[in-house]
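With one protein chain removed, the remaining protein chains of the complex are shown where they sit.
Chain naming follows the written order as A and B, and within any one chain the residues start at number 1.
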Amino acid sequence: MLRKIMAFTLITFLLVGCSTSETNNSDSKTEEQITLNVLMEEVPDTDIAIEMVKSFNQENENIVLNIETLPYDQMRDKLVSSFLAPEAAYDIIVVDNPWMYDFSNAGYLEPLDDKIETSGSDYDFSDFSDSLEDIAIVNDQKFAIPFYNYATGLVYRKDVFEEQGISIPTTLKELCTVAQTLTTDEAYGIAAQPQKGYKIMEEWMNWLLAAGGALQNDNGDIILDSPEAREALKAYIDTINSSAPKNSTNWAFDEALRSVASGDSMMTLNYNWMLPTLNNPDGEAGSLAGNFALAEVPGGQAALGAWFWAISSNSEYKDEAWTFIEWISSPEQEKSRVISGGAPVRDSILDDPEVWEQGYGEEYYVTLKNILADAIPLANGPNAEELIQVVGTELNAAVTGQKTVDEAITDASNLAKEIMNE
Amino acid sequence: MNSYQKETLLLKMVRILLIWISILTVLIPFIWVILSSFKSPSDLSDATNVFFTPILNNWTNVFNSGIPINFINSFIVAFITILISLIVGLPAAYSISKFKTGGNFTKLGILIAEVVPSATLVVPIFLASYFLGINGSILPVIFAHLTFILPIITWFLIGFFDAVPNSLEEQALIDGCTRFGAFIKIIIPQVLPGVGAASIFGFVLSWNDMFYALILGGKDTQTLPMAIAGYNTFRGVQLGEMSVAILVSAIPTIILSFFIQKRLIKMMGGGAIKE
Partner (left out) sequence: MSKSNSPSLTNDSVSIYKWKLLFPLILILFVILVFPLGYSLWLAFHDFSIIDPDSNKFVGNAQFQKVLTNPMYWTVMKNTFLFVLIAVSFEVILGVLIALALSKQRILKNFTRAVILAPMFVTPIAVGLMFRFILNNQLGFIPAFLAKFNISIDFFGSNYTLLTLALIDVWQWTPFIILMILSGLESLPQDPFEAAYVEGASKLTVFLTITLPLLKPVLLVAILIRSLDALKVFEYVYAITKGGPGTSTETLQFYIHKLGFGYYRLSEAAAVSWTVVVIIMIGLIIMLKSPKKEST
């Protein structure tokens, strides 16, 4: 028994020892310098930003950035639970567009209007793509600065299109026909990602917009229940059945990327930055790299997603946090970020011949500028996350045959309205 | 006599077949993981491809990414968790099994935390650790793991104590042992295979948990499952690196379980001879 008690005490000491030594370490570091805690998603755009911190520190020696990176869902879980603590766990957070309204409205984000104003004309907030600017504004206040975009485009096999004399589809009808034409014994016309929730929404939104429908109107009201939506869903399902890889109704980004990369599928509606990934000879596509190109989605209006920089409203170091955000999102740094492979958010950068040359070529940036010009966020306003999940569930049920097109659209619309009324 | 032998031969064949099927079912996915760990991103797009030029990039990338630290974190958390669980769980399980202490109320009461979903428990544990100032260290992760591993280990052991005949303890008491002495010297050796199995399982539960470690731990206390899940990004699953991480997390523990079992069987053998 005595041994047991001793073992217990030992363990307790060990543990307490561990935890105190840790806190000591971080204390001694912060004596002269200010440490900003940052939570970011684990993606290449974050890696590029982390790389840039080195040059930031050459100008600002007293601001240390302690950056924690996690994959999407884990990052959201950690962020959301950190909001419950009275003190800010993170000074700078990056915010995905479906969270923007809810986080701002709940008071977790610091309004940035004054700070943007003081930064002046050199900073030029209006240079950010309009569609991105709009997302950052909640209740007439600016809560965030665009970081990088993930708007959708049509990624296709340029070589195959040229060889077969196929022109880029500009309407929904053309998209369906082209997908069928491209489907042969060896290859499929289009790789879809109809997985429940986010994935199918990100993809099908483009079909909906191309058919002339929409999820929400300008006021944020649900207008999903329309003949256009039914037409879009029917065309989507028919195309998956006729021209997409077999048994692919659970596919998400990965499967679609790999299918296109390995030459099994000829096109896909996906994030525009999929193009540089595919054209990288060290990447998934291997020897096929270089044969891929980006076009606007049929109909011209794309589904938009984007990440933003924001400051925690209960951060102790708001000014220092702004110093960093202002620096990294300035036109000058934006340029070097985009040249390193980051996804652009400023119009001036998309027009910059230097960026074209050192980046991924003129065609990519010009197309991207057109995409961003009128892209529409997946969902706007309160409960956007829930809205996306719920509508995405109904759509998936229709694709897998659990519901008819009519049932799915009606149910999705009703559930969406319920969510907005909550 | 003859018919009896025939039956055993058939049974033996069925037995060996069953073992081989099990081994293959387990190994085939692992072979896929091992192959994937040496594949380049373009080779990974073709899973049926067995003939490819192996590369070591995935391995070097993973080892440069701090996975040894994740490994140590996971190990410390799992080790302390099962140590506490065993020290506390063994006597408690014995008490519940032998004396029905507190009746079903105890038996069920200790299971509550195992039943409450972690997504609900994690928020208050996070808040508590925040106010205690231990947030971000491994302490709250250990506490959280104890909430479900301690009851499971205790329940696990109850089953094994139930199988120990009462006569053993009575004999020891007559021989002059104290109750607690009898428990340590006579009863526990009887359930050693159970203790071994419980430790392995408790270790596995702690080793595999991602959710608590994610919310309660900090940047420096990331555990292996977090490192593995970290390769499942929004920009696609980095299969090659993830395969390496899976192997790094699984193989040492498999080897460890091999030695634990070997040792336990030996100890059991010793105990049985004494009987």
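By our rule, contacts are C-beta pairs under 8 Å (C-beta built on N, C-alpha and C of every residue); 3 or more make two chains touch, one makes a residue touch a chain.
Computed from a predicted structure; not experimentally measured.
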Residue among B:V62, B:I76 or B:A92 that touches the chain left out of view: B:A92
Listed residues B:L56, B:I72 or B:L108, member touching the removed chain: B:L108
Residues in subunit A touching the chain absent from view: 1, 73, 76-77, 80-81, 83-84, 102-103, 105-107, 195-199, 245-250, 255, 258-259, 262, 264, 383, 385-386, 389, 393-394, 396-397, 399-400, 402-403
Hidden partner interface residues of subunit B, rising order: 7-8, 11, 15-16, 18-19, 22-23, 25-27, 29-30, 32-33, 45-48, 84, 87-89, 91-92, 94-96, 98-99, 101-102, 104, 106-108, 110-121, 123-125, 127-128, 143-144, 146-147, 150-152, 154-156, 158-160, 162-165, 170, 173-174, 176-180, 183, 190-191, 193-194, 196-197, 200-201, 204, 207-208, 210-211, 224-225, 228-229, 232, 237, 239, 242, 245-246, 249-250, 253-255, 257-258, 261-262, 265, 268, 272
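The rule we apply is simple: only the chains that are shown with their structure count from here on.
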Distance from subunit B to subunit A - Cα centre to Cα centre, in angstrom: 37
Of subunit A, residues touching subunit B in the complex: 1, 4, 7-8, 11, 15, 18-19, 22-23, 41-44, 66, 68-72, 74, 77-78, 81, 84-85, 253-254, 257-258, 261-262, 277, 282-287
List of subunit B residues in touch with subunit A within their complex: 40-46, 80, 83-84, 87, 122-123, 126-127, 130, 133-139, 142, 180, 210-211, 214-215, 218-220, 226, 229-230, 232-237
